[in-house]
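In what follows, a structure is listed as structure tokens, so that the remarks can point back to it.
All protein chains but one are shown in place.
Each chain carries a letter (A, B and C) given by its place in the written order, and its residues are counted from 1.
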Amino acid sequence: MKKLVNDPSDYVDEMLEGMVAAYPDRVRRLDGTKVLVRSDAPVDGKVGVVSGGGSGHEPTHAGYIGDGMLDGAAAGEVFTSPTADELNEMVRACDAGEGVLCVVKNYEGDVMNFDTAAEMAEMEDVEVAQVVVNDDVAVEDSLYTSGRRGVCGTILVHKAVGAKAADGGSLEEVQAVGEKVIDNVRTMGMALTSCITPEKGEETFDLGEDEIELGIGIHGEPGTERTEMMTADEVAEHLTENVLADLDPDDGDDVVSIVNGMGGTPLSELFIVNRKVQEILDDRGLETWDAWVGDYMTSLDMMGCSVTVCRVDDELKELLGAAVDTPALKR
Amino acid sequence: MKKLVNDPSDYVDEMLEGMVAAYPDRVRRLDGTKVLVRSDAPVDGKVGVVSGGGSGHEPTHAGYIGDGMLDGAAAGEVFTSPTADELNEMVRACDAGEGVLCVVKNYEGDVMNFDTAAEMAEMEDVEVAQVVVNDDVAVEDSLYTSGRRGVCGTILVHKAVGAKAADGGSLEEVQAVGEKVIDNVRTMGMALTSCITPEKGEETFDLGEDEIELGIGIHGEPGTERTEMMTADEVAEHLTENVLADLDPDDGDDVVSIVNGMGGTPLSELFIVNRKVQEILDDRGLETWDAWVGDYMTSLDMMGCSVTVCRVDDELKELLGAAVDTPALKR
Amino acid sequence: MADESVQREALITAIENVAARIEDEKSHLTDLDSAIGDADHGNNMYRGFSAVAEKTDEFEEMSPAEVVKTVGTTIIGNVGGAAGPLYGGSLMTASQELEGGITTETSVAFAEAYLDKVQDRGDAPIGAKTMVDALVPAVHTYKKSIEHDDLPPLTAFAKAVEGARRGVAFTVPIKATKGRASFLGWRSVGHQDPGATSTLFIMEEILATAEE
Partner (left out) sequence: MADESVQREALITAIENVAARIEDEKSHLTDLDSAIGDADHGNNMYRGFSAVAEKTDEFEEMSPAEVVKTVGTTIIGNVGGAAGPLYGGSLMTASQELEGGITTETSVAFAEAYLDKVQDRGDAPIGAKTMVDALVPAVHTYKKSIEHDDLPPLTAFAKAVEGARRGVAFTVPIKATKGRASFLGWRSVGHQDPGATSTLFIMEEILATAEE
């Protein structure tokens, strides 16, 4: 296993030290935890916006701490939800009295730990609200599954709720914005290779030279389907068509698109995919109001990509287009 | 070979189409070329700043087109210098009458093609100046080599000269700023794996499971030394110590540091490296005025990193800290 | 049953044995969680139980109920993921049943409360391919053996472990409808559930401790 690491069991701790060392004016670490918050948290007069999850998805989440986006981000071990006590500390550190919105991705571990943390915070009179992101279309949402995964569309939720909070929105208003994005965003991903976690030291699943995995998540687990190698155009078509079929936008709708790299894929290939994604959106009569191409929510060194499409109205355009100043996203 | 590609011989063309499709308001493509320029080029009253080189280093170069940085970027085939005629077209498209500065990396192909292009542009009365970046310390600069490579420190040259030009600097002043950065910046890189080019379809060199390559460039060629696997801290020490030994800064100097990913390495690992880099800079009495961590100048899917240290004075701080609005870098 | 200090010593010994077993099985649990998950269950459990094992000195001052509760809070604070709240939160809640000490009656109440909390928290029915599929046969067998068959607790618990073992085997051929494995849909069939497996290992060590 070839990684730039020291002792693998120090992976997350050292990563956080490196982040704080890079952005000492932007973030501080809560003592004895794996939580980073804005250096000036809690920010007076503003609803706090926090998120968190396993490590290994960088820049998600701490890369989005700053004006107009997150006040705090909790890092769990690689691919492991942070513990409830640390989430509670984060919520309390980001509460200026206006309440805190937690952006939670739909994984049982994330939801249970955030739920427990919310209970703990409320016992100390912090008002906590939550939105649960479930934008992945690869998995059916039914009584017979644990629902859909929260994947790259989460970044648009972070951006919109962060902007609403920065604009003085109340906790209810900020939560409503989050729900609005969730209602309007869909994503699907694929992988050319698995990823290697620092503790396991091997790929989490084996793909042959001629195989790809469709319907992947962000935790290195197998996808919904293994199939033959596809061209970039075929991948773009498969992902985008599935997303649009589920989102079912109308002709003339404005959208935000994201072609997101899983970590190991070169940026040039993401642009090759974007070329076909934009062609499909255009053919469907959709107007791409903003296109994002890059690594926003990764899975360590996995090669692959996901396509996100989010329908946007004037409110969401204003919020998604608002100024933001974080290490990983600026406008 | 697993890549998100269609026909490998269309790689660069489709990547450029995907870029223009992502940023239609920011850039346009010069017909029949692989050159992208600002949509509003040439910008009146301003020295034009252009660069270019082989593809495969994204976001370098076109990711840096915009206010405060590049007016134009020429893409060659993967790892291949663009042709002189296209560089000439780019220079001419970015000339508003104040002259054009070309930021050239020190590779014989890049230098020869930019030189020819400058001759061609001057025949049409365009004033062209040039700076040649050679920040890599891994190779000795002597009569017996072709000099040092231009690598990630080039991004700081782009930023500083772009800011000086945006501030109304003359061609001579802009060039002088470029030379100043070049005098004060040093870089060294290493690789855990080679990279796979779309046309060749295989790794350009073979590294065993327990081997790494020190002193690499950005074109997938072998480095200066192959050695045993190192920890992240050992890598950070090796690269930073070599850079500092060559730069020889004084106690109390301010610096900008860059921990740059070669493309395939997860962001979390770059932060682990940054942790030790900042420790070393601090131990040496240097003040990190700004720390960059991310993929700035890559080598397709290569796993590895480079460390850049640039000594900065008040002028460079102003220029490096100035507002900039490009796809890959914003302030 | 024996007095409080004997119960506490037995708990502490069980904890140490469980921690050692989890360490031995870390790779195996990781492998199970690779086939139908994100390859972290082994590390998560190891991290949590190592933290628990480090507290054995503190436990010397506590009642059995407090020991169990502290194991729960330590797991919540160290394991993370889905298993953290499920193991930890359930131990915390169920520990209340042991406030009068560990007796045959309170051990049944504890087992039931533990299972209830796991199902309340995780909302998984039987047959969802989770730890519940190891717990339900274990708890049902334990309760029935004691309350209906008048078996001694040690015998009842040995039967419960056998029930858990069948539960773990049962997770293999079914489709996951809860947890991360449910994202794999039909592809989850044919793979053993990691959380059910770690539950079995823990129960086996508790039984081994009790048999000494």
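A few points about this structure:
Assume contacts are C-beta pairs under 8 Å (C-beta built on N, C-alpha and C of every residue); 3 or more make two chains touch, one makes a residue touch a chain.
Just so we're clear, the structure is a prediction, and the values are computed from it rather than from any experiment.
Hidden chain, full complex: it touches shown chains B. Note on the undisplayed chain: of the listed residues B:3, B:61, B:180 or B:219, the one touching it is B:219.
Across the entire complex, the residue among B:79, B:271 or B:296 in touch with the chain not shown is B:79.
Interface with the hidden chain, as seen from chain B, comprises residues 54, 76-86, 107-109, 112-113, 115-116, 138-140, 143-146, 149, 197, 199-200, 204-205, 217, 219-224.
The definition used in the following text is that only the chains that are shown with their structure count from here on.
Interchain contacts link the chains end to end along an open line, per the touch definition above. Relative to the centroid of all protein Cα atoms, the closest per-chain Cα centroid is that of A.
Chain geometry summary: the mean Cα position of chain B and that of chain C are 55 Å apart. Chain A and chain B, compared by their mean Cα positions, are separated by 29 Å. Chain geometry summary: the mean Cα position of chain A and that of chain C are 32 Å apart.
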